[in-house]
Structures are given as structure tokens and as C-alpha cells.
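One chain of protein is taken out of this complex; the other chains stay put.
Think of it as A and B in the order they're written, each chain with its own count starting at 1.
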Amino acid sequence: MNFNRKDLLGIESLTKEEILFILETAKSFREVLDRPIKKVPTLRGKTVVNLFFESSTRTRMSFELAEKRLSADILNFSASTSSSTKGETLLDTARNILAMKVDCFVLRHSTPGTPHLLAKKLPVSIINAGDGAHEHPTQALLDLYTIREKKGKIEGLKIAIVGDIAHSRVARSNIWGMCKLGAKVRVCGPPTLIPPLVEKMGVEVFYSLEDALTGVDIVMMLRIQKERQNKGFLPSNSEYIDFFSLNEEKLNLAQPDVLVMHPGPVNRGIELPARIADGEKSIILDQVTNGVAVRMAVLYLLLAKR
Amino acid sequence: MPEGLLIKGGRVLDPASNLDEICDVFIKEGKVRKIARNINLSYSELIDASDKIVIPGLIDMHVHLREPGREDEETIESGSRAAARGGFTTVCCMPNTDPPIDDPSLVKFIYEQAKSKGVVEVLPVATITKNREGEELSPMGRLKEAGAIAFSDDGSWVTNSALMRRALEYVKMLSLPIISHCEDKSLSAEGVMNEGYFSTVNGLAGIPREAEEVAIFRDLALAKMTDSSLHLAHVSTANSVRLIRKAKNTGIKVTAEVTPHHLAISDEGITDFNTNTKVNPPFRGKEDIELLKESLRDNTIDVIATDHAPHTVEEKERDYEEAPFGVIGLETALSLVLREVVEKKVLSLMQAIARLTVNPARILGIDRGEIREEVKANITIFDPGKSWLVREEEFLSQSSNSPFLGWKLPGKVEWTIIGGKVVYRSEK
Partner (left out) sequence: MVRLMNEEDIRRALLRLSHQVLEKGVEVADLIIVGIQRRGVPLAKRMSKIIEEFKGKKPGTGILDITLYRDDLTQIAYQPIVRSTDIPFSIDNKRVVLIDDVLYTGRTVRAAIDVLIDFGRPQKIELAVLVDRGHRELPIRADYVGKNVPTSSEERVEVKVREIDGRDEVLLLKKSEVDI
């Protein structure tokens, strides 16, 4: 199969075959990461711009490492969204950088659809590194990769995604990807943080963490933003912990070989205790390692062609 | 030297008199003088209207012409040219300008601009409250004397219920309607599209239908309390329609409008974050569209108005959260009504034209929207058989923020006539 896309904007628009093709390609790059020299010359001469309007040390580092290991030239542009509203629009900024002859933008922005705006207006590849609460496709791909690596498959697995589903791009991208690959997905959180009609995306909704965890193969805990409390979504963070924090007792309701995931960074003691984050059921660090391989695969598939 | 304009052989359609006949219309000294078959009078100008439909000039009771303050988006001149291209001969411009139209001098300014540069009749709506701040009443009596045609704080709902009550009471002595933009902003908050499955998928903050319905419910209660005339702008949800229907059945003096775009596009269409789909109220669900159409059939909604809201390319090229709400509508309205309402058999052509002509005229209390002898000759002639492609570069509006770019639409306005003068003629 050929992967003939200019951009990677989300998982929703990918076919099952495309997702599997990216994951298979990522295997080759995972192997490169185990070599004594972890660098290949594939993207020599290509310039990738990391355009980050939201601070995200982890995602940016992972992309940067992937770009470096493919021998691309890298330009980093970080700005707070507030400074951009003062004058230059996103499109102005991108057009200015484009005039310097670059090949790809990796965009992180707080507004849904900003990668789509650039993709429509610019002739170069756009990779969505997270757009508001919309999508975070490379995160979902690395999650899918890690699940496949550990469980050998995705089809038929029961997966619970727990936390602030309403504001989570990680949840949305994973829901699309997991459903396309045949998993049974549950989402769990307080009703104020479950977005309307999310069940139409193919998931089952739970308000009880105990019910959601019963019999699952994978549990993915999402990061909770502290400010949700101030906006009236939650009475308090401590009440959230009472109801939605993971502990051993609750985890015992899942399959004995359950694996615990988290997109990071973990609020230890809030989403889950350090014991579980660092415990034998946790595959949080595998997610991080695989992130580089998956991003190398995406960069390769988008850029190593005409 | 003969004088007069003869419109020959068209299908003349006048909802007010229920006329639907192939006949001639003779205009002299600005007024319609004769409507009959085979008029045999001498004339100076002839329009061959065979295979065309001759209707009263369209009336749009809800447009934003942006002057004064945002002449980069639209002016009275450019907006009225767009109106003429769309077949509109009278438009009512909303007062949410900069400064807002809350003073008689500003009402006069609009009339002066319209007289010197305008192409169609422009009737200013003035604010309900001073500076549109929702705190004190505007000088409504003086605004009427200066020529205000209605009152509205469009863009904002008058949240203070006591003040809205006083406004409704006060206009009773002026016999002018209050036009309410119904939106509880504590519910719509940061929302940018309809709240539902598609806002969930897009990760965009939603505007619940209830933001409109809660506001409509209160305004209906106040209209009943005060026994005053209330007009509801851009109704967009199924439950709003049910509330209005019930209110009308209990004798509340309420009228309502719907936009062509809310009849044509649902939130399902917002898939690629095209900011030309960002509009307030937002595009709702398919079930809402069904009920809006039904409401036209049973007269729950009286009027189709465009809420023409021009914004520059620069503004609409921003991201979906930053981009302003609003779409232009004057130049596509008639065609969209033909497509969504007439072709889909919601209304007959005659009924549909009534919602664009005589119905708004009656709400506004103006002597327009009819083709009748001895009445000002505001007439639109369109070709029902001609379809056209909506193209950015052809808009006469200064802005091109239309969600219909690239659509092929039926029915093309050929002539727009005001007081017997052709103010718009389509290119061949």
C-alpha cells in the first residue's frame, strides 16, 4: 500500500489500513533506535519546523529527537498564543517561515482545526502535534503501537479511558484509532467532563470507575487540568481523587494482566499513585520510547517522497 | 416624448393580492400605474420579462452594513449594491456599529449615506439600550422621529429582564417592534458551534440550543406581560419553534424570522474547520432544520431574513476560535430560498416570496412588499430557469465570507428596480 497523504491531521480521517501501515513502518524505526548509531540519513536536506503555541516539553522533545534521528534540519518556534493575538496571525507566522523554504510544520496549538487551516493554505506537510481538544494523532499512534507490542493485537481488547474526556485530544484520537482497530472502548469520568453524544463515536460511557475497570485489558488514565475546578466542572480536585483516582483495589477489578497507560506528564497522587505509575503493570515509559519511533515513521511517510 | 417603463410578458407574482399571472406591468413617475395583459401604452424603456418571474422588491429586515466603524468589512454603498444583486430593494441595518446607532444624529447619518451612496432603500434599526450596553433605554421616541424603523440590541440579548420589560412597554406608544437577539451568554459562553456530536468530535466548545430557548422563553413571557410587539431574530432550534408556536396560539404578539443559511446547512457540515461556517446562532442539527421548515409552513415563522454579516478575509483566515461569527447572505438569499423552501416543497413560490416581501413589510409597518397600482415601483425580476455558481470574485459585497462558495444555486436575479429605476441588471 502507498501512504499518499500530504499531512497528518487526525486519526478520524485515517483508514484502518493506513493506521496499520504507519504502525508497521514504525517497527522498522523502533529497530533503528536499538542500533549503536541511532541515526539514519533519510531526511537529509529536509527542514522541519516545530511550531509550538502551547508549551509541551515532552511532545516537542519527542518530535525533535525523531527529526534528528532522521537527519532533518530543525527549526524551533515557540510562542504563547496570547502573544500571537497581538499582531501576527498563525497563518502570517507560518507564511513567513515558509518563505525560508521549509518542508514541514509540526504544529501544536490550543485551537482545534489550526493544523487544518495551515494544511489548506500551505503547500508543505503539516503534522498535528495536538490541536486543542480535537486530536493528537501521533500520541494515539504511539499508544496503539505500545498496546500492539505488549498484547500482540488490539482487536477484541477492552480498553477504559478515564478522566477529562471532554477536553482531551488524546481521548478523541485514541477512541477513533482503537475503534477502527476493533477494540471495545469505554470512557469514564464525571458527567461534566464527558462530552455530549460521545457514545456515537463508538464508546460506552461509565460514571463509575469501578464499573468501567471491570474486566478491562488496558486502562488509560488521562491528565486532569487543575483549573477544571475553577470553571465549575468539578466541586474540588480532592473530590475528583475520591471518585476517579486509580488504586490497587480498583485495578484488581480489571483482567489480571491489565496494563496501565498515561499520556504524561502524570500528576502523581491525582490520576494514579506513584506505586502504580512505576509498578509492573505500567507501560508509561514504553509509550515514551515508542513515541520517537512512531514520529520517525510519520515524518518518513510524509516527507521521504516527492 | 413617451415616458415610462414597461415590463412585458413576465409571470407577475404578488402575495399580498394573491396575483399569479402572465401579464405586463407599467411604471411611470416611480409608481406602478397599471397591471394588465397586453398593455398598449407608450413607454421609454422596455423589459422583456418572458420566462421570468416578476415579484415585489425583496425586503431584508436583518442586515449588518458595518457603517459607521467597520468600513473595511462593508459600507452602506457596497452593502446596498450586494442587496440589489440579491433582488432586495429595502434592507434594515442593525445598530451594532461603532458607535452603535443609539442617537438621532446617527440615524440621520445612515439616511444621508444611503441617500448619497446607497443603491437600495436602507432603513436603520436603532438600539434598545444606550451604547448597546443593556443598562439604560435609548431615546426611543427621538430615534423614531429621526427615522428608526425598529429597535434591537442585536448581537446581544438584553439580559436585564426589568429593562426589557420597560422597553417593550415603552415602544407601545411608538408602534415600532422590538427585535430580540435571543442568547443567554452564560450558556453559550466560549462556544463556537452547535453543542452536540459534532462539537464533541471537533473538540470545539458548544453553544447549546438552550442558550436560545431560555432567552426566547423569557422574552415571550415579557411580551405577554406587556402585550407589546416582539420580533425574534434568527430563530434556529426546534424547541424555539415550539415555544413560538405556542405563544402565537395564546395570542402573544410575536413574530419571528429564520435565515436562509440556517435552512440550508447543519452542524454536520462543519468538518474542515472552515470559518465561513462559524455563525451565531450556530448551524444546528438536521431535526432543527426540519422543524424550521415546518414552522414556515404553519406561519410560526413569518419572515426569512439574511443576517448578512460581512467579515474580511483577514478576519476569517484566523483560527476557528478567533474568527468572528457571521456569514454574508444578501446575494444568495433568494436562490437558497428557491432551493431549500420551494424546490423541497416546503412552501409554494408565492408563499415563499411572501416571507421575503409583504410579511416583513407588515411587521415593520411600511408601504412596501407589494406590486399594486399607485404604489412605489420596487420590483425584482428573476430567471427561475437559470442556475449559477457562487464565486468569491463576483460578490458585490466588500466581503466574501459565504459558506456557499462553490455551490450551484437555482434562480438568478436579472433586474432590480426601485421607484421605476433599474438599480441592478445582471450580466448576460
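Just so it is clear, contacts are C-beta pairs under 8 Å (C-beta built on N, C-alpha and C of every residue); 3 or more make two chains touch, one makes a residue touch a chain.
It should be emphasised that the depicted structure is a prediction, and the values quoted were computed from it without experimental measurement.
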Where the missing chain makes contact, among the chains that are shown: A
Residue of A:S28, A:S238 or A:N252 touching the missing chain in the full complex: A:S28
Residues of chain A in contact with the chain not shown: 2-4, 25, 27-29, 31-32, 35-37, 39-42, 70, 300-301, 304-306
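Assume only the chains that are shown with their structure count from here on.
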Chain centre separation in whole Å, for chain B relative to chain A (CA means): 45
Sites on chain B touched by chain A in the complex: 195-197, 199-204, 206, 272-273, 314, 317-322
Chain B-touching residues of chain A, taken from the complex the two chains share: 12, 85, 89-91, 109, 111-114, 116-117, 120-121, 131-135, 166, 169, 172, 195-198, 200-201
